[in-house]
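Notes follow the structure.
The complex appears here without one of its protein chains, the remainder shown in place.
== chain A ==
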Amino acid sequence: MQASDRFNINSQLEHLQAKYVGTGHADLNRFEWAVNIQRDSYASYIGHYPLLAYFAIAENESIGRERYTYMQKMLLPCGLPPEREED
């Protein structure tokens, strides 16, 4: 790797993260990683209609309600982020 790449990598990564939501990096903490997984899962459930229907049957709710619930859960899937430790 050339020296100049090292300076670009952070910006490239941020660009990737902006373009493809949910891209991780080496220093991901446990919370962020879990949030990415949960958001991907909810997005997949909403996108696949049979899976959404399957959950709706299990919980005896309408499909629209399930879709709404999952979209709301995507905001804070794992709850509030943990307190940042002061260095």
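Here, a residue touches a chain if its C-beta (ideal position, glycine included) is under 8 Å from a C-beta of that chain, and two chains touch if they have at least 3 such contacts; residues count from 1.
As a working rule, contacts and distances are computed from a predicted model.
Asker: Which of the following names does UniProt give to the chain that is not shown: "Serine/threonine-protein phosphatase with EF-hands", "Protein transport protein Sec24-like", "DNA damage-binding protein 1" or "SWR1-complex protein 4 isoform X2"?
Answerer: UniProt lists the chain left out of the view as "DNA damage-binding protein 1".
Asker: Which of A:Val21, A:Ala53 or A:Met71 sits in contact with the chain that's absent?
Answerer: Once the missing chain is taken into account, the touching residue is A:Ala53.
Asker: Check the options A:Gln12, A:Asn29 or A:Ser62 and report the residue that touches the missing chain.
Answerer: A:Ser62
Asker: When the complex is taken as a whole, what residues of chain A touch the one chain not shown?
Answerer: 48-51, 53-54, 56-65
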